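Written out below as structure tokens is the structure these notes cover.
Excluded from the complex is one protein chain; the other protein chains are retained at their positions.
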Amino acid sequence: MPGAMHGPMLSPAAPRRAGSLSPPGQSTSLPGWRVSHWFNTPAPFELGHLQGRVVLLHAFQMLCPACVAHGLPQALRVHEAFQGEAVAVIGLHTVFEHHEAMGPKALQAFIHEYCLPFPIGIDQAGGAGPLPLTMAQWGLRGTPSVVLFDRKGRARLHRFGVVDDLVLGAAIGQLLAEGALFALGEPRDHDGIGTARPACDDQGCVSK
Amino acid sequence: MPGAMHGPMLSPAAPRRAGSLSPPGQSTSLPGWRVSHWFNTPAPFELGHLQGRVVLLHAFQMLCPACVAHGLPQALRVHEAFQGEAVAVIGLHTVFEHHEAMGPKALQAFIHEYCLPFPIGIDQAGGAGPLPLTMAQWGLRGTPSVVLFDRKGRARLHRFGVVDDLVLGAAIGQLLAEGALFALGEPRDHDGIGTARPACDDQGCVSK
Amino acid sequence: MPGAMHGPMLSPAAPRRAGSLSPPGQSTSLPGWRVSHWFNTPAPFELGHLQGRVVLLHAFQMLCPACVAHGLPQALRVHEAFQGEAVAVIGLHTVFEHHEAMGPKALQAFIHEYCLPFPIGIDQAGGAGPLPLTMAQWGLRGTPSVVLFDRKGRARLHRFGVVDDLVLGAAIGQLLAEGALFALGEPRDHDGIGTARPACDDQGCVSK
Partner (left out) sequence: MPGAMHGPMLSPAAPRRAGSLSPPGQSTSLPGWRVSHWFNTPAPFELGHLQGRVVLLHAFQMLCPACVAHGLPQALRVHEAFQGEAVAVIGLHTVFEHHEAMGPKALQAFIHEYCLPFPIGIDQAGGAGPLPLTMAQWGLRGTPSVVLFDRKGRARLHRFGVVDDLVLGAAIGQLLAEGALFALGEPRDHDGIGTARPACDDQGCVSK
């Protein structure tokens, strides 16, 4: 019954099981997210702005019990535990049901009351069917879902449902380690700004 | 920070501390609740219908983190633990902020997703100011709040914030015990229907 | 698996299911406990010393996972929540296995490390078989077990395993309420010392 209060939500989309971290060479190539509105950031966010950082994207719905009880608190823990390191946490509000109850005003109140500090985008409503665009294109099964991108912007982990902190931490650690080695071996950019100090941080992007 | 996600909400109303169970003779006389719409019950609910039962009223807002994390799960536990006994659980949606995000449609989706099984009423919007009518008249400080009525419909406990299960259980136990003794000593009604089988149960009221 | 770490322990004694609070007239008549050594109290404790108070006896073993994870923390919560009221918490160390690992010295270290503040007695070793005397005479199934005595010293609730806080709280509340009414209606003793100020408290008994 407390279980009943915390169940994840399944989308009408086809199921798609996610395994452990895929090797860099076999990473899923995902198109960029499609966001109609951003909160907690002065300018739109693109994955490309975050290169050099590991990105945890948490797809949620504000009326999804497992998101509120497990997914969002975990996203917040990641945000706080790795703030000083090169991990960025992004929320994506992927509404696929009860659309009238989870509009932008409602989400704004929700973000305010739950004190969510990281950037949160609204997945753009799809033309046909209940699924928003990013959710449909990425084949997300429902909420909560976690997508982990490596420092080069490649999707390396897809998970639907509640993920264990140890397992998620290990995946983040592996991607951070790759980045560290990558950092030693390859030139990253030509203008002298390294990945340790990206042009975008959790608060937004600085135009150069 | 997980704390930040679960804080109770304070209303703009004047503070009003609540102590332990008040003696029957000094119980607070509260006017009946004012409800504009009910969920999970076919007919409007009045406290008078519940005489003979102990009533736990849980005042909440669907976007109140402490209500979702603590208050509503506790109300659900009470509902399940004392279902066979003479305890009725009622929810009261006392919206005093973010009104546009917590309307009837949004609440309906929330009740559906969180599988809340007990009757829930919407506290009637007040004419002036953000506080709904019952909340204002009862002097509730914010959400979550618990009001416990004894078998005679007298308010005996008022609590704002998170209440310990042991303490709430003991208050319920005391009121149940009073009822048992009351049951032995006093005639309760003139038509032979005792409190063990009330005219109203959690699913609604039977007209006689 | 966390479950595996917290399982209660079954004694070799015959099973004996416990229900809800029994009516005062049908309470179990239990012989007094048999204790070979007391901790946290300057003088031996008898149930008779506690008349006028509700007594929660928590039977445990220091190497019983469910006692450490659930039973003892609950006993501590009861001790703290009802300290000002007429509830006494007593621990009873009912060792029925691994006797060599749970002797008096080990228990003393355990009580010290876990900061247990209430009186704890060692159930006296039995002559034959692994069960200690009180455990055998009372027919306890294993640890953790809870026995609740009313203000007149009658055992009113027996529970083996993990008990919900709401349910335990309600049982305590019912027994407290009985006492309150009993207090109003009956003379309790002939020397003018009422039950509100018993001769024994959690720290020991005062000889008069």
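A, B and C are the chain letters, set down in written order, and residue numbers restart from 1 in every chain.
One rule holds for everything that comes next: a contact is a pair of C-beta atoms (placed from the backbone, for glycine too) under 8 Å apart; a residue touches a chain by one contact, two chains touch by 3 or more.
These figures come from a predicted structure and were not determined experimentally.
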Going by the touch rule at the top, give the shown chains the omitted chain contacts.
A, C
Filtering A:L10, A:A125, A:V162 or A:L176 for touch with the omitted chain leaves A:L176
With the missing chain put back, one of C:M9, C:L30 or C:A59 would touch it. Which one?
C:M9
Out of C:L21, C:C64, C:A136 or C:A155, which is the one that touches the chain we can't see?
C:C64
Quickly run down the residues of chain A that touch the omitted chain.
77-78, 81-82, 164-178, 181
Touching the absent chain: which residues on chain C qualify?
1-2, 4-5, 9, 63-65, 68-69, 72-73, 76-77, 80, 97-98, 100-102, 105-106, 108-110, 112-115
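Definition applied: only the chains that are shown with their structure count from here on.
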Geometric centre distance via CA averages, chain B-chain A, whole Å
38
Separation of chain B from chain C, taking each centre as the mean of its C-alpha atoms, in whole Å
33
Whole-Å distance, chain A centre to chain C centre, using C-alpha means?
51
Where in chain A do residues touch two or more of the other chains?
none
